[in-house]
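With one protein chain held back, the other chains of the complex are shown just where they sit.
The letters A and B name the chains in turn, as written, and every chain counts its residues from 1.
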Amino acid sequence: MSLVVLFVFIYWAETNATEYQIRLLNNCAIFIILAVSYNLINGICGQFSLEPNAFIAIGAYTSALLTMGPHEKQISYIIEPLVWPLSIISIPFWLSLVIAGLVTACFAFLMGFAVFRVRGDYLAIVTLGFGEVVRVVANNLQSVTNGPLGLKGLTPYTNLWWSFGFMVITLFFIWRLTKSSFGRAMKAIREDEVAAEAMGVSSFRYKMMAFTISGFFEGVAGGLLAHLITTISPVLFTFFFTFNLLIIIVIGGLGSTTGAVIASIIFIYSSEALRVVDESFSIGSLQIAGIPGMRMVVFAILLIIVMIFAREGIMGRREFSWNELINLPKSVIGRKNNILFGPARKREKKPTK
Amino acid sequence: MKKVFVLSIIGFAVIFFAAGSFGAETVRVGGVMAMTGAVAAYGQDAWTGIQLAKEMVPTVLGKQVELVLVDSKSDKIETANAVSRLIEKEKVIAILGENTSGNTMAGAPIAEKAMVPMVASSATNPMVTQGKKYVFRTCFIDPYQGEIAAKYAFNELKAKTAALIVDKSQDFSVGLAKFFKDAFTKMGGKIVAETFCVTEDKDFSAQISFIKPTNPDVIYEPLYYSPVALFTKQARELGMKTPVLSCDGAQADELIQIGGKEVEGVAFTGHFHAKAATTMLAKDFIARFKEKYKTEPNSFHALGADSYFILLDAITRAKSTEGPKIRNALATTKNFEGITGKISIGEDGNAEKTMVIMVVKDGKFEYLTSVNP
Partner (left out) sequence: MTFSGFLQQFINAISLGSLYALVAIGYTMVYGVLRLINFAHGDVLMAGCYFAFYGMLVFSLPWWVSFSIAILLTALLGILIDRGAYLPVRKAPRISALITAIGLSFLLESLALVIFGGRVKPFHRPSIFGQVIQSGDLYFIALNLWIPAITSLLILLLLIVVYRTKVGMSMRAIARDMTTVRLMGVDVNRITSITFALGSAMAGAGGIMWALKYPQIDPYMGIIPGLKAFVAAVLGGIGNVIGAALGGLLLGVLEVMIIAFLPSLAGYKDAIAFLILILILLFRPTGLMGERLPL
């Protein structure tokens, strides 16, 4: 039912909305794919990984290299020509996305063997390290990635059909996964890995599963992103990208797919809205000078505040349900089992004299 | 807490939508400049130039000019975003920017598709305007710059061999290096070493150890100001006394501040020097600039201002604020008396300009000579 609504919406948007709004919507869809798949490994499986920028990069480059025609490649590769056979391959968009996803998933699989030997903080750092290595390699492998100049002139294949289409597929897949026994196993690992192992859940197997699946979708999203902005270079895939995704899933609620969706939308739109603090704006006749860079300060402060005061994020670990939505106004006002503020705490009775 | 968060987002959105342009009778011109990042010196200088130019000529076609600035952060993706934002949200009729070739090229296709003229002030790589109708520049192009640099090295510095250090993360550097190499070898010179870096590099010891044993007569550095400063400084510290030749990217205060005494004697090709000023507009501009900022303007101030003046001139001649009309007027700019000299722009969007050769002396940029096309 909601799919039909979405279908109609996209059709309307493709024909009526401005270029600018279409770009925003595309970005939304892509970020939703990214957030939801990042949430799979971080939130649902509980493994704190900082890998997205690496996987997005791999996906983006793979997809781009596969769709670019030989002529376009010649224009980009001015220092060193592209290696054969990549220099002559040129395949349809959807196929390149699927292959990009698979290649990234392979990387994830191989990485997983190394990465899951450690846990906690170290896991984060190792994945961060891998991310940086991927970026440096992309920056230097002149004959494959064209180094720091990157690839330009990509055909802007990504339109609302593709991005929302893949988004729906991703959401569907991950949603079903989380609800299945696989998902339950991952959550068990998140809660208490030792206990899960004791119950016969092979933690390595499920961590790998989560990681590889995340990798697949992040790779696909990378390909979509590449064909949206039509020019990619290693500088796009720094830790900063991962950080943005991290903000999104934390604010949405680690472990909640719905939260990731909501937070992505908020993130994309408020990024635009907050641009005003970067530049001058006027409220009526009042001119407030903009300071370039303030936007990031605001974001960073926001993240820290959320971590200190509202660690659960918007959704905590809960998912979407019609019931809760209908009851939302009631529970916002009520205090007993307040969705926003958590269950009411019992006041400690002070000992009376 | 979360309610506050949501409310503040809504609040921002309200402000955001309410803060549309209230001024009805203004001509909105967009500026995408590198105000932060690796080439912030060019962006900030160009913007300073543009703002002073606006003070000098604040109206066109009887309406006030309104400048809208978006920071490109010295980044290609941001430039593209900035251009599309300026066109779609801010509804500007033309765009000034960006300052470097790579970034301008990232934003150009968007302006081209929207038929909004874009005037770059200091992007010198030929590909910036190639095949585009709506992209123009107020500066010379790199095949010319590379050729003049090679001539200077060969004839004035009497160099028979040259070593190059190229910034492989910038289209501009890669292009210019190639033009220099072609011209230099055509004159009979020999390239004995070519090594690479990226803009953010701080430590050039590997590259210097590579170049040092080849004993070149000159080192050509087609880089931006930071790498030129650091590279030259480290080369001198490692005992290399070879003369250094650079490009228009070297002309930023930071070069001298960071390079210190080690960059004394660095010569480079550039766009403008106050002493070489010939036109009335130039003298006026220099006088006002000196009064306001107590120092002489450099190439980027001048080029930025020129891009503003040329755009306004085109709008005036076109008698319209429509993209295609402005575009045609820009393409027929003849002998406009700009700050950086007499400027003519043709259908290809490129400006035929005089080049200035400068050298760092006593901690300042000194004028050496001019070269006419």
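Please note the rule applied: a contact is a pair of C-beta atoms (placed from the backbone, for glycine too) under 8 Å apart; a residue touches a chain by one contact, two chains touch by 3 or more.
Remember, it's a predicted structure, so these values are computed and weren't measured experimentally.
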I'm checking contacts with the chain that's been left out. Which of B:Q64, B:T185, B:T214 or B:Q257 qualifies? B:Q257
In the complete assembly, which of A:V8, A:V83, A:V118 or A:I169 touches the absent chain? A:V118
Just name the one of A:F130, A:F166 or A:F267 that touches the chain not displayed here. A:F130
Name, in rising order, the residues on subunit B that touch the hidden chain in the full complex. 35-37, 40-41, 44, 71, 73, 196, 198, 202-203, 205-207, 209-210, 226, 229-230, 233, 236-239, 254, 257-258, 260
Since one chain isn't shown, list which residues of subunit A touch it in the complete complex. 48, 114, 117-122, 124-126, 128-130, 132-133, 136-137, 139-140, 147, 240, 243, 246-247, 250, 254, 291-294, 296-297, 299-301, 303-304, 307-308, 311
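Keep in mind that, in the parts below, only the chains that are shown with their structure count from here on.
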So, what's the distance in Å between the C-alpha centres of subunit B and subunit A? 36
Footprint of subunit A on subunit B - complex, ascending: 1-3, 5, 9, 12-13, 15-16, 18-19, 22, 35-36, 68-71, 75-77, 80, 84-85, 88-89, 102, 105-106, 109, 168-171, 174-175, 198
Going by the contact rule at the top, pick out the subunit A residues touching subunit B in the complex. 18-20, 23, 78-79, 139, 142, 147-150, 152, 229-231, 233, 235-236, 266, 269-270, 272-276, 278-279, 281-284, 292-293, 302, 309-310, 314, 332, 340
